[in-house]
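Here the complex is missing one protein chain, while the rest keep their positions.
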Amino acid sequence: MLFTSYKFIELVLCLFAAYYIVPRRVRWPLLLVFSYVFYWLCDPKYLIFIGTTTVTAWGATVLMGRADAKAEAYLKANKENMTKDERKAYKKRLASRKKLFMVLCLLLNLGILAVTKYTNFVIANINTFLSKGNAIRAVDLIIPMGISFYTFQTMSYVIDCARGTCRPEKNPFKVALFVSFFPQLVQGPISRWNDLSKTLFEGKPFNASDFGSGLMRILWGYFKKVVIADRIITGVTMLISYPQIYTGVFVFCAMMFYAFELYCDFTGGIDITIGIAECLGIKVTENFNLPYFSKNIKEYWNRWHITMGTWFTDYIFYPLSVSPKMLDLSKRSRQKFGNGVGKRIPVYTSCFLVWLTTGIWHGAAWNFIVWGLMNFVVIMASQELEPLYAKFHGRFGLKEKSGYKVFEIIRTILLMSMIRMFDCYRDVPLTFKMVGTMFYKFNFNRLTDGSLLKLGLSASDYYVLLAGLVIVFSVSLYKARKGTDIRSALRGKTALAGFVMAVLFAVIIVFGAYGDGYDSSQFIYNQF
Amino acid sequence: MEGNTLKRKHSRIRTAAVIALVVAFLFALMWFLQCLLMPKYMKGIIEGAMTAEYYDSKEPHEVIFIGDCEVYENISTAELYRKYGISSYIRGSAQQLAWQSYYLLEDTLRYEKPKVVIFNVLALKYDKPQKDTYNRMTLDGMRWSSSKVDAIKASMTEDESFIEYLFPILKYHSRWNELTSDDWKYLFSHDRVTTNGYYMRVDIRPQKEFPPAPRLTDYTLGENAMSYLRKMASLCRENDIELVLIKAPTEYPYWYDEWDAQIVDFARKWGLTYINYQDLKDEVGLDMTTDTYDEGLHLNIYGAEKMADHIGAFLVENYDLTDYREVPEVAALWEENLRFYDDLRAAQQKELDEYGELRSWGIGAVEN
Partner (left out) sequence: MDELLEILNELHSDVDYGTCETLIDDKILDSFDIITIVTEVNERFDVKIPATELVPENFNSAKALWALIERLDEA
C-alpha cells in the first residue's frame, strides 16, 4: 500500500480519530491493531513474516533479560565467596550466552531477508555462470513490504539488548508494535528501540499545536511526493527506457530529474511518516538533514538516509574495524608496510564491506552492488585527497568564500547523481556506456527541439515542476540559514499556519500527479 | 489567578474560532476549485450534462424514458407533446448501463410518479461496468441519495474509487491545464442542452453498410444486467407504473435474435409490452437515407419525430394519459420547452445551411 493510495489516507484518518477517542493506555495497542490491519490489507501473507521476526526477536531478548537477571542474583548472592577473576569469568560466560541468542536470532531473520530478496538474484547469476539460459528456474517468492526496514530495525534492538545498551521488553505486544509501526513500514526510517520506545507507548494527550505541526509536515511530504516526484518520474522512466534514443545531454537530464525525483519521493515519504507520528505524539528519528547542501560525499552520507548510515556504522563498520582480528591485521601490516598503510587497513577494509552490504541491501542486482562500490571508491579517493585539498584551500583562502562553497555543493550533487545512475539503467555495462555519452556527445541543441515535451511531460508540467522545486529549495535554504524549519516559525501563529496548510492542501489536490485522471481521449471510442 | 484562567479560556476560544475559520476557508476553496475543474459538458459532448438537467424541469411527466443513446437521440419529446399533449422526459445518458437505468428510475421516483416508464433494452448486452468516463457522465449529475450511492457502487470499474465520486475534484484535478473560458462561464450555472432529455441533431448522413455481425460464443444476456431488469419491473409493479420495453430501430450495435427471444420471453413472463422497432421501420416510416445523422447509428430530428409520432399513438391508445395541452399551467411550461426546441432547430439549420455541416454541436465541436 502506497502513501498516495486512498486506502492509506483513509486508514490514517481513522487512526487519528480513534487514537484520541480511546483512553491513553489503550492507544499503543490501538496502534498495533492498525499496523497489523495495514499489513493485512497489503497482503495477509506478510503477517507470517513480520510475525516470525517479532516472535523471535522478543524470544531472544527475553532470554537475554532472564540470563541477566539470573546472573545478577547469582553474583549478588555469591559476592563474598567469589574472587574477582571468577566473577570476570562468569560474566564472560554470560556474555557469550547472550551472544548465542543474538546470533541465532540474527541468522534466522537475516536468512529470511536473504531468501526472500536474493534467491532469484543468485539463481540468475548461477545461470549466467553456467551459461545455460534457465538451468535453474526462478522461484516465485513474495517479498513482504518493508522487510529490509523492519528486519534492520528489529535486529538493532536484538543487538543492543545483547550489548546491554537496551533493556529487553517483556511485553511481546510492545515488541510487535516496535517492529510493525506502520507509517515506518513503507520507506523507513530505521528507528532504534531506545529512541522510539520513549514516546511510542506513551499515548500522549491531544495537543492542537503538535497535531497541526504534524499535519503540516504530512502535507509538505505529500507536496514533494505527489506534485514533484510522481510527476517527474514519467520523464525519468521515459529517458531511461529508451537509452538508444536518449543519449548525451538526455543522460544528464535523466540524472538530474532522477536526483530531484528521488529526493522529493524519499524525503517526502519520510516527512509523511514523521508527520503522522507527530500527530500521534510520537517522535521518530530524522532521516534527512538537507543532503543536497553537503560539501562532500562523506558529509552527504551523514545527511542522507541518516538512520541507514548510522545502522551500518554502529552494527557493521565499528564492530568490524575494531574487532581484535582487524586490529591484529593492522598491527602486522604496520610492521610490513609502515605506519601509513597499517593505519588505513581497518578503515578501508570495513568501509569496503560496509558499502558492499549497503549495495546488496538496496536491491538484488549487480547495479546496486556496483553503486555501493562506486560510493566506496569516491569516499576513499576524497579521503586520500583531503590533505591535498587542504593545502589548495589554504593557499587560495578558498574555504571561506561562499562561491567556492556553492561549487562544492554542486560538485557533490553531480557526483552523487552520477553514481546513482546505476539505479536507473538496465544493467551495469549500459550504465557505464550511457554515462560515457554525457562526456562526448554534445547534443545540446536537442534540448530546444521539443524532445523534452515528448517525455510524457507537457510544458505546463515543467512549469509546475519548476515552481515546486523553487519552493522546495527556498524552504531548504530557510532551514539552512536559520537552523530551524519554517514549521517551527509558524508555531503559535494559528491563522497563518492554517492558511498555509489550506493552500498547500489545495495545491496538492489540484497539481498532484495522482489517479488516472480525466482522460477526454477516451471519447475517441465513441460509444454513445 | 482567576484572571489567568479567564485569559487562557479566551485564547482557547480564539484559537478554536481561527481553526473554524481556516476550515471554512478550506472548504470554500476546495468547493470553488471543484466547480471550476469539473467538466461542464456545455459544448461538444453535452451528454454529461443530461442527468443533472432533469432536476431543472418543472412540469410533471407521465412518461419517463430510460436508457442510452437509443432513447435520447431517437425520440423527440417536443413532438410527443405537440402532437399528443404527452408530457414526457428522457432520463438518458451515454452508454447508460442497466443498473444505472434502474437507479435513475429510483431517483426519478423521488420526484414524481409517472404512469409509463419506457426502457430501451440494448444496454442489457453489458453485464459488467465498462468505462469510468461514461460512468461519470451518467452519475456525476445525480443528486445525492441512496440511489446515487448504490448506482456508484454498481457502476465502478476496478480502477475507480468511491471517494472520487464523493469528491469529484480528485477525478478531474488534472484538468487544470486544459481549462477553457467555458469552465469559468459555467462555474456556477449551466445552459440548457436538451429538450426534456432529447438530444437534437438536424444534419443528415445516410446509413452505410455495417460490418457483418460477429458470432458470439454465448448469447445469454448477462445475469447481472437481467437482475436489474427484474428490479426495474418489480419497482414499476410496486408503484403501479406500466413498464414498456423497446428496442430502437437502429441496427448497430447489433441486437441478436437470440437476445431478442430472451426479452420476448421476459416480457411474457412479467406481462409487459415489448416493441422491437427494428421490425417496424416501415410502419414508422423511417428512411435511413435521410433520418440519421451518423450513417445509421443514431436518428436525427426527422427520424426522432417519426418515432415520436408512432410511439405517441401507441401510448395514447393504450394508457390513460393526460392531454397537457389542455392544462394551462403545464402548457405554459411546455411553451418554454417548445421554444427551446424550435430555436435550437433553427440555429442548427442555419449552421448546416451555411457550412454544410454542424460545427457548434456534436463531438467535434470546439470549446472556446
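Note that the chains are named A and B in the order they appear, and that numbering of residues resets to 1 at the start of each chain.
The working rule: a contact is a pair of C-beta atoms (placed from the backbone, for glycine too) under 8 Å apart; a residue touches a chain by one contact, two chains touch by 3 or more.
Since the model is a prediction, treat every value here as computed from it, not as a measurement.
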Give the labels of the shown chains that the missing chain contacts, considering the complete complex.
A
Of the candidates A:127, A:199, A:234 or A:313, the residue in contact with the absent chain is A:313
Given the contact definition stated above, which residue among A:120, A:199 or A:302 touches the chain not shown here?
A:302
Out of A:4, A:350 or A:494, the sole contact with the unshown chain comes from A:350
Which of these touches the unseen chain: A:164, A:436 or A:456?
A:164
Would you mind spotting which of A:7, A:334 or A:491 touches the chain that isn't drawn?
A:334
Positions on subunit A contacted by the hidden chain, ascending:
163-165, 298, 302, 313-314, 317-319, 321-324, 327, 330-331, 334, 342-343, 346-347, 350-351, 383
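Operating definition for what follows: only the chains that are shown with their structure count from here on.
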Residue set of subunit B touching subunit A in the complex reads 15, 18-19, 21-22, 25-26, 29-30, 33, 37, 39, 45, 47, 68-69, 73, 94-95, 130-134, 136, 159, 161, 163-164, 169-178, 298, 363
Name, in rising order, each residue of subunit A that touches subunit B in their complex.
6, 10, 208, 458, 460-461, 494-495, 498-499, 501-503, 505-506, 509-520, 522-523, 526-528
